[in-house]
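Let's turn to chain A:
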Amino acid sequence: MIFSYYPGCTLRTRAKDLDVYARKCALALGVELVEPKDWQCCGVVYPLAGDEIAHRLSAVRVLQDAQSRSVSVLTVCSACHNVLKQCAYDLKNDADFRNKANAYSEFDIPVTGEVDVVHYLEMLRDTVGFDTIKQKVVNPLTGKKIGAYYGCLLLRPGKKMGFDDPENPAIIEEFIKALGAEPVIYPYRNECCGGYVTLENKPLAQKKSQTVLESAKEMGAECVITACPLCLYNLKKNGGDTLPVYYFTELLAEALGVK
Partner candidate 1 sequence: MQEMIKSKLAELLSTGAVTKVIGWKRGENFYDVSPAAFESVESLADFVYDDFCGANLSKFLVKEPGKESKVAVVLKPCDTFSLNQLIKENRVNRENIFVLGVPCEGKLSEEKMRVMGIVGLTGCKVEGDKVTVETLYGTETLDKNDVLLTKCATCHSKKHVIFDELIGETGEDSDVDRFVGVAELEAMSEDERYEFWRNELSRCIRCNACRNACPACTCEKCVFDNDASGVAAKSNANSFEENMFHIIRAYHVAGRCTDCGECSRVCPQHIPLHLLNRKFIKDINTFYGDFQAGADAESEHPLVHFTENDPEPSIVKEGK
Partner candidate 2 sequence: MKIDMNKRDSVIRMTGINPRTCMKCGKCSATCPSFDEMEYHPHQFISLVEAGRVDELMASESLYNCLACMACLERCPRGVEPAKFVEAVRNLKLREHGGNHLAPEAIPEMLDADLPQQAIVSAFRKYSK
Partner candidate 3 sequence: MQIEKKPLIVAFCCNWCSYAGADLAGTNRLNYPANVKIIRVPCSCRVNPLFILKAFQRGADGVIICGCHPGDCHYTTGNYYARRRITLLFSMLSYLGIEKNRVRLEWVSAAEGAKFAATMQSFAEEIAELGECKRLEDLRCKK
C-alpha cells in the first residue's frame, strides 16, 4: 500500500520524533510512504469563516496534488490532518468554495475533493490492522498504563472528520492495547489543552494542560501519548511535569523494535 506522506512544517523541525518514527514504523509494517515533491504548508488552522478562501488554498494544493496522482494523503500531525480533511470535505460538498478554489488556482486538473485524507492512526487500524501490529510487536509494553490524548483536532468537527466517536473515541486505546500496554481512559482526553493560547496566555494554557494531565494521572496513567506537536509542547511546557508525554509513533517504534 502506497500513501502520499504529508509531513508538514513542524515534523521536519521541532517534531522530528513524530516524523522519524512514523517513517521507520511504516517501513517495518510494509507501508510505503512517498513524500510529494515541493510540498508546502497545509495552512495550519482551518478557517471557520466561509469567506476565507485564500487561507485554504495551501491545503487545496496538497489535495489537488494527491488527487491528480490518485493516491491517498497520509498525515501524522493532528493539525495537518484537521486542515486537509476539512478542506477535502468542503471541496466535495461546497460547490461555491470548490469553484472559487479552482478559479484562484488554475490547476491543469480541477480539484474536486475526491481524495482520501488518512491519519496515520487510521492507516494502522484500517490498512495494517491492529491485530497485525500485535503480531509484529517485539518489545511489548506490558504493564505500562498509558493515557491517550486525542485533543480537539483529530475529532472535531465530528461530521467532517469522521475519525471516531468524538465523545467516546477508541482508536488510540486500541492502538495502546496492540502495543501490549494498558490504555487508561480519562474524561479529559478529548478536551482542549489550550495549545493555541500558549504564546499569549500562559496561565490559561497552564490551567488547561494541567487539567488534562491531572485527570490522566488520577485515573492511573503513567504517561500520555498524542499525535499533535502543539499539544505535546503545551502539555510538556505548561502541564507542570505531571506526566511524561510522548508521540504515539515513538511508542510504536519502541514496541516494534525499530527505535
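Here is how the candidates were picked: all candidates are chains of the complex that A comes from, given by their letters.
Assume a contact is a pair of C-beta atoms (placed from the backbone, for glycine too) under 8 Å apart; a residue touches a chain by one contact, two chains touch by 3 or more; residues count from 1.
Not measured: the values here are computed from a predicted model.
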Out of the numbered options 1, 2 or 3, which touches chain A in the complex?
2
Name, in rising order, each residue of chain A that touches candidate 2 in their complex.
8-10, 13-15, 41, 43-45, 47-52, 55, 77, 79, 152, 155-158, 166-167, 191-192, 194-201, 204, 208, 211, 229-230, 233, 236-237
